[in-house]
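Shown here: the complex without one of its protein chains, the others still in place.
The letters A, B, C and D name the chains in turn, as written, and every chain counts its residues from 1.
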Amino acid sequence: MATHDLWTPDRLPDPFAGVAKFLFDWIPLLVLVVGWEVASGRAVSESVLPPPTAVAAATVDLFATGEVIPHLAVSLLRVGVGLGLSIAVGVLLGIGMSQSDAVEDFFDVFLSLIYPLPKTALVPLALLWLGIGTKTAVLIVFLACLLPIVMNANNAAENVDQNLIRSARMMGTSDRRLFWKVVIPATIPEILTGIRQAIPFAFISLISAELIASEQGMGRLIRDAGSIGRYPAMFATIVIISAVAYTAVYGFEQIRERVLVWT
Amino acid sequence: TGGGGGGGGTPTINFNYVVPIENAASLLAVPEIRENLENAGSAYELNVTRNSGTPTSLNQMAAGSADVVMTSTVSFASAVNQSAVPEGLSVVGVDFWDAAPENYDVSVFAAPDSGITSISDLEGKTVAVNALGTGVHSVYVKGLRSAGLSRDDVEFVEMGFPTYTSALNEGKIDAGIYPALFAVGARSEGFNRVFGSADVWSQQYPFTYATASKRALNNKPDAMAAWAEDYAGLFDYVRNNRSEAASAAASHFELPASTVESYFFTENDYHRDLTVDQDALQFIIDDLVELDFIDESFDVTEHSTNEFQN
Amino acid sequence: MDVDVRSLDASSVVDSLKSIYSLVLLLVLWEVVTRMGLIYPYFLPQLSVVIDEFVLLVSSGQMIHAAYLTLMRAFVGLAGAAVAGVVIGILCARNALFEWFFDPIIKIGYPVPVISLVPVFMLWFGIGDVSKIIMVVVGTFWPVAVNARDATRQVDRNLIRSARMMGTGDRRLLWRVILPAASPGIFTGLQIATPIALIITFVFEMVAGGGGLGALEIAGVRGFNSAQTYAVIFAIIAIGLVLDRLLRAARTRLLDWT
Amino acid sequence: MDGRIGISHLEKVYGEGSERTKAIDDLSFDIDGGEFTSVVGPSGCGKSTLLYIIAGFLDITNGTVSVDGTPIDGPGTDRGVVFQDYALFPWRTVKENVLYGLEEAGVPDEEADATAQRFIDMMDLSGFENKYPKELSGGMKQRVALARTLAYDPKILLMDEPFGALDQPLRETLQDQLIDIWGDLDKTVVFITHDVEEAVYLSERVMIMTRHPGTKKTVTEVDLDRSRPREDIVTSEEFTRKKNEVWRSLREETKSEVQP
Partner (left out) sequence: MDGRIGISHLEKVYGEGSERTKAIDDLSFDIDGGEFTSVVGPSGCGKSTLLYIIAGFLDITNGTVSVDGTPIDGPGTDRGVVFQDYALFPWRTVKENVLYGLEEAGVPDEEADATAQRFIDMMDLSGFENKYPKELSGGMKQRVALARTLAYDPKILLMDEPFGALDQPLRETLQDQLIDIWGDLDKTVVFITHDVEEAVYLSERVMIMTRHPGTKKTVTEVDLDRSRPREDIVTSEEFTRKKNEVWRSLREETKSEVQP
């Protein structure tokens, strides 16, 4: 976070400067949390907005009693399988469409039909076909993640630098090998970008599917806790799933940086 | 979903309920109680899950992932009318009855200081219902009709049953409709009972019942019969061991033991009789058509059977 | 010459056919397969039945009213988020204090699956329009703010320098240079936010009712009327397509200089 | 005199602590009003830094820089900058770009319009008034940038490798146009370039800077009869001689610097 304009902790010795800067950067969040703690029970009723301490206690409790574990596990499974499928299919489809006109002509119109459709609108349909539960959630996560991945992979594969391909051909690379030696590696950065764009959609669709059509999972837990007035537990569940989403997003960014040392 | 006959292992029955305790069948989920049943675990494997509404359960059945589910009048009739379940479905046992004069029923309560004491006082008021288009909702409409009002004369809001009491106390709603279990709380709060289904229906009718998919009945008849036997056995067991069953259920469903104790299979409970009374069933289906909850009626004998309750 | 023109026309017809043949094929297949009874009608009603249902819902006014409710909620919310997001985004990019305060909040807030707050909003604001609209504001604020902030940060320094050289003061700089220069990025933020606004509205309507396309769609499932669910999805696809085209057209018109 | 630039003991340091870099070290140089001066030097020697200091974009660490005797205090309409990447407002048409400075100066609409049109015509841009920058080639964009700067009539033109991104024939055309304008409008021009030939062809004086941290190394006075056609100038002996002189001086600075 670029806050040099405000405060430059250069005067402190290095390790301290680092820590001080970290603390300084996160003061705003601290302010929010403290504000929330103070407001709760004063400005707003504690049941409407439980204080962070209560939420923290509920979080600990959810883990200590093990209540959240099966829900978290099933949610992670759904997000993982849905995203994994969309990566596998999306990459194949995206690159396939760039390599073959027939494939492109066939799938293009479907992609342009589901492109403008908010994928959560398909939850009821999935429910119809697959009933409630994991299959439905996986299908929705899959569909929501598919497009960014297909589109990024397709774009990248279609726009591989002509001169890279020419160079490879000049050095004796045949059509077949070209795909593995040039097209795929040249496309990887964009594929990873597509996945990165897909992750938030994966979580949105997971929670949506679980709110509407599941008896398990974090979305369901949030809804159940809310409907019987266990508000600290409801907020705690939201905090937990948000932390998971946050970790997924920024963790993936780290991984991408590692993988793409060359970009 | 368990495959066809014998072959590998014991067939699995996927069973779905909605409201714990109220659906007596929900007790099949309680391990201590299931232990006392004859066939579960031997003649068939029982897989119990809970859904948040009867339509969801029926959709599970349509999608092939449930064999027996608890249904109530409106969703059962709609599913039949729309042929939602491939091969069809059949009522195999009644879980509880509504509108039985000597038992508790589905009742509307209002806050003591609201001044609402009769159905006609509800005109123009905000009233809570768990979900529109349900059997519970139909009790309201039936009541309003009886007082010469229509469903448009009140404002319905959808809320979960457990939230009614605080909403009534905070004045967010004027009245709420309570099934028997929750009515225990409403009574102890001192709320006015405005009316109940027994006041507006001329006869009692099956409110919630176990419905099986015909596919399951055809594909694993023995297992289904064994399940039905256990379901009946469950009623016997509970009647004979009321307090053990109540405390096991309360701890399994994490409900206050006192509430369960004061309700469960007592005079505060619904009328419970497993027999599928096809006339009573036909009566309520026809009445729901009358009340505009269902488009058309049908012959219930094609969608219910008493063969398991003899 | 003549031949050239004809072959050109023919090939463009072939092109457009190629691009939709698979859709036509699918629709025909749908009708044929369902008519032959190969798929259980509850899962997939005949296309013609769905179309009938669609026409019925539209002509009875139900679909129109539901669409109105959904779009109203989505767009009132989006408008709120647009104002808040653009103001805060630009302030973050131009003012060190705002940057310090909001940057970590945005960093933490952006990845939160906002949809998980639906039950919270039901608790706080009930299940009416207000609740849904505020939810949309909260859900779409992030992409708008982040895009506005990044676009403002990326305004070419030399543009600002040129303007200053020609006598533009601090105040005027915002209107004369920063806003126009950042407007493509801001618009991108709105384009990203629009489907999110719809997603939130649909899900909220499905969970909490209160009318709208989401409620109408889920009612189809709850009432075992699958044709209704399909018909509503048709409407949603149509709305999605139209919105997407409208946004693109607006972009071309408003930002034809990019 | 109008448009005089005085640079005295200029020192410019970027950054602080471990990131401290001295970009310009003790540079003194005076430019007369109406003079055309080019600045050449190795990459990173501080040419742009110098120009931006004169423009008022950067603070001075030590020394003074003044225009007509007044120390510089931020950007101002007495100077105009032409950037290598044009810095045109992409949301404004050619005409609107050229009008910008006039609008800011509060020139009445009609007068502004006439002035803008004059410079558009001067830069051979007539017919392109309503095009957006994206519709123009690089050379045309640079012409618009020049017209925009000339239109609000700064005394001093500061140009940072303005033709660096253009190809040879375009460069040559624009160079010739620039010479004409300079002759007609009597501006002080400070022109930064990498291209020795360009520097010698255009300017009266070429300042060669040392490599990083930059300061004045040598100054070559060029006295060519610029009314002759380009062919004659570039093939003339005087031109070749000056070019070689600047080239050699510059080469001393760049040679040792280039390593893999």
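Here, a contact is a pair of C-beta atoms (placed from the backbone, for glycine too) under 8 Å apart; a residue touches a chain by one contact, two chains touch by 3 or more.
These figures come from a predicted structure and were not determined experimentally.
The hidden chain, counted over the whole complex, makes contact with A, D. Across the entire complex, the residue among D:61, D:77 or D:173 in touch with the chain not shown is D:173.
Of the options A:56, A:188 or A:228, the residue whose C-beta touches the omitted chain is A:188. In the complete complex, the hidden chain is touched by one of D:21, D:62, D:130 or D:244, namely D:244.
Here the missing chain is touched by one residue of D:11, D:68 or D:124, and it is D:124. For chain D, the residues touching the chain absent from view are 42-43, 123-125, 128, 139-140, 143, 167-170, 172-173, 194-196, 231, 234-235, 240, 244, 247-248, 251, 254-255, 257-258, 260. Where chain A meets the omitted chain, the residues involved are 161, 163-164, 166-173, 177, 182, 185-186, 188, 261-263.
FYI, only the chains that are shown with their structure count from here on.
Both chain A and chain D are touched by C. A separation of 86 Å divides the Cα centre of chain B from that of chain D. Inter-chain spacing, taken between the CA centroids of chain A and chain C, is 19 Å.
Rounded to whole angstrom units, the spacing between the C-alpha centres of chain B and chain C is 40. Within chain C, the positions touching two or more other chains are listed as 42-43, 221, 226.
Contacts with at least two other chains are made by no residue of chain D.
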